[in-house]
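Missing here: one protein chain of the complex. Every other protein chain is in place.
Letters A, B and C name the chains as they come in the text, with residue numbers starting at 1 for each one.
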Amino acid sequence: MNRLFKAEVVSNTHVSDTLSILKLSPAGAEAAPAPGQFYMVRVSETLDPLLRRPFSILRWDEASLEFLIKVRGRATALMRSLKCGEELDLLGPLGRGFPPPPPGATPLIVAGGVGIASVYPLIGSLARDAHVFYGAPGMRELCLIDEIRGHTERLHISTDDGSLGLKGSVVEALAGFLDTSGVTNPVVYACGPEGMAEALIGMLTERGVPGYLSIEERMACGVGACLGCVTRTVSGYRRVCREGPVFDVRELSR
Amino acid sequence: MNRLFKAEVVSNTHVSDTLSILKLSPAGAEAAPAPGQFYMVRVSETLDPLLRRPFSILRWDEASLEFLIKVRGRATALMRSLKCGEELDLLGPLGRGFPPPPPGATPLIVAGGVGIASVYPLIGSLARDAHVFYGAPGMRELCLIDEIRGHTERLHISTDDGSLGLKGSVVEALAGFLDTSGVTNPVVYACGPEGMAEALIGMLTERGVPGYLSIEERMACGVGACLGCVTRTVSGYRRVCREGPVFDVRELSR
Amino acid sequence: MRLEVEIGRLRLRNPVMTASGTFGYGEEYAGFVDLDRLGAVVVKGLSLTPREGNPPPRIVETPAGMLNAIGLQNIGIERFLKERLPFLRRFDTPLVVNFFGDTVDEYVRAAERLSGVDGIHALEMNISCPNKQAGWSIFGTDPDVTHRVVGSVRRVTDLTLIVKLSPNVTDIALMARAAADAGADAVSLINTITGMAIDIRTRRPKLANVTGGLSGPAVRPIGVRMVWEVSRAVAIPVIGMGGIVSAEDAIEYMLAGASAVAVGTASFLNPTAAIDVLEGIKEFMTDQGIEDVRSITGGLIEG
Partner (left out) sequence: MRLEVEIGRLRLRNPVMTASGTFGYGEEYAGFVDLDRLGAVVVKGLSLTPREGNPPPRIVETPAGMLNAIGLQNIGIERFLKERLPFLRRFDTPLVVNFFGDTVDEYVRAAERLSGVDGIHALEMNISCPNKQAGWSIFGTDPDVTHRVVGSVRRVTDLTLIVKLSPNVTDIALMARAAADAGADAVSLINTITGMAIDIRTRRPKLANVTGGLSGPAVRPIGVRMVWEVSRAVAIPVIGMGGIVSAEDAIEYMLAGASAVAVGTASFLNPTAAIDVLEGIKEFMTDQGIEDVRSITGGLIEG
């Protein structure tokens, strides 16, 4: 079981202007991740960029790990330009992933933008009776649609500009569903940008719907040592890399 | 005429454990260099390594520039691993190269190790009546021998360990030649490591033989602005990147 | 090959320590590093009572460095003794507890509480953290105040006392002398340098706390210079840190005068950094035929 290892780029597929799927083949046997866990990736051997960057595991099997990467700054731009055969240095799997749903509950999987990466592994394991809510600013920021449909018919797409699916935010789409579908015993599994996370916490708290949310915060160590990645919870600051990245929404009601 | 330009790697031939020949194709028309001039190369777009590095022009034609690179530290290690199609940022040609020999003089071209890069362009232009003295610690640090022989029969090789040619330093070989060959009107064109340069200056000064020596000094700007690259001359500190890298040996008699 | 070094009455099996705040309470990296191979473990700074620390964002990357504004979050001495010390006691490696206070009295009470506890081998007094905004950053920038607070702590503890100096001063040798005169057994430096970064689109500071402490390779030339200045000014051992990533960097600090070194930010890039530095020092000693690691200390040849 290896938590610090090298992995070679097997493929790097540009799925949109800013999104790419990076498939890596680890040099040795490495620990299997759980949905919602992440890896700290060192993009360059040089001192610039200096720190590792966190990425959620998208898909894996014995021979490979896949990540969905959205270009945000320097490290992600470098990752987009990686070529087959190049080597990365990985640390992981890290953090606490999504807990299994309680018996009888209906999982509602919610993703905003690149947040799909974090919840995607749940779709394969829970999709039989789960609904998937997937939103983005526009259709060009959505990806893996066909693969999701391969697992479930219950995909609810929404875009802010209405270019695909419902026009509006994914939180609005979910709220509408909760209020009208009559689903009993829902439990939400979500990941998305900060604005969506805030809206979701409010909406679920208001309705008393339980849920788990994967949070993003800037990280340095990824293992709980630096206290750099804390987020405010009802019981004070908690480390996203250790106590998270997945938190019970009730802990996050700020 | 372009002095700041991008160039693509056309080939990167490893000629020994530490030496490689990097062939670049400039993006546009660029100024033709003179023997002994150099380019400041930016190896990476990142901030580490930060500064450009100076390299003497080895060979050129309308479509390409070639450099002989010896791995010394971080930037040169990165250069050794460059692949075809990768792009570098170049500034040059810079500095003052070797002056033409006075009429009737016999050019003696002297290189220690990777110093061959700087004097190599002279071999093609002067070799008809020139002698070439080329030394290194061992035969594995010598390169381009066949190409030099293509220009001249008068190649005198020496190695410290005697693995090829005369056993001993190139300066000793040159001194022996000067003292025994009866060559009249010699003028030396030389480049080599610091130890060799010191020995050569002493030896030539002693014998009153004129010569030109290409000097290495750490550089930041390459254009004369930072005053970082000075070397001591009889008239005070002079910038290697502007007043050099080639100096009259008489100026260097310290 | 002799790797042991002495810091006060503390014997370290080798000169490579961890830097406070970058190695948690030891447990976080125990899966990557055999703590028993380290010279010493230095834990995150503790205060008498728990601290919540600053709001996020707390870290931001900068060229070859990072800023942090953790704000000295810690679980407090009592919880540390109860919850974290038992794990650390299982190891044979000296444990150095980094601590701080808001007043001289708090420093003294913290030192008293930590002394005589089984499993704590030395104290590192942080008088230099630039994150806190209260007037107490003066502890590390005024030699008289430094002398007073160090002297007060010295009187209440027999443990090896290391004083950690701030680089945010005009004359660090002066601060080191104040600490040495007041009875410190060693000084460690450098702590982080106060810096700041701004998001030009939001126009807001990238750290919620506005300013933070710069660490990492970027600061190494400053750290090496300060260690050199301090080691020539005081007779007590100096522990060097600031941007050490490789054995080469550690040896640079030792040549400048450090008796031991600490690996900080580098652990974030490379969880085994401290061990890699140690192995590299051994290799260097073998290559260079160096028998005793202590002969590297202060070995700089000037002129």
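The definition used in the following text is that a contact is a pair of C-beta atoms (placed from the backbone, for glycine too) under 8 Å apart; a residue touches a chain by one contact, two chains touch by 3 or more.
All of these numbers come straight from a predicted model, not from anything done at the bench.
Counted over the whole complex, the shown chains touched by the missing one are A, B, C. In the complete assembly, the contact with the undisplayed chain comes from C:Leu255, out of C:Leu255, C:Ala274 or C:Val293. Contact with the undisplayed chain is limited, among B:Gly85, B:Gly208 or B:Gly236, to B:Gly236.
Annotation: of C:Pro50, C:Pro63 or C:Gly151, C:Pro63 touches the absent chain (contact as defined above). Within the complete assembly, C:Thr194 is the residue of C:Asn74, C:Thr194 or C:Asn270 that touches the hidden chain.
Of the options C:Val104, C:Ala173 or C:Ile222, the residue whose C-beta touches the omitted chain is C:Ile222.
In the full complex, subunit C makes contact with the omitted chain through residues 62-65, 67, 141, 168-170, 193-198, 200-205, 210-211, 214, 216-222, 224-225, 228, 243, 248, 251-252, 255-256, 284, 288, 299-302. Residues of subunit B in touch with the missing chain: 3-4, 42, 47-52, 91, 217-232, 236-237, 242.
For subunit A, the residues touching the chain absent from view are 47-48.
One rule holds in what follows: only the chains that are shown with their structure count from here on.
With centres defined by CA atoms alone, the chain at the far end from subunit A is B. Innermost chain of the displayed assembly, by C-alpha centre distance to the whole-protein C-alpha centre, is C.
Mean C-alpha position of subunit B lies 47 Å from that of subunit C.
Taking each chain's centre as the average of its CA atoms, subunit A and subunit B sit 54 Å apart. With touch defined as above, residues shared between interfaces to two or more other chains in subunit B number as follows: 47-48. With touch defined as above, residues shared between interfaces to two or more other chains in subunit C number as follows: 63-64.
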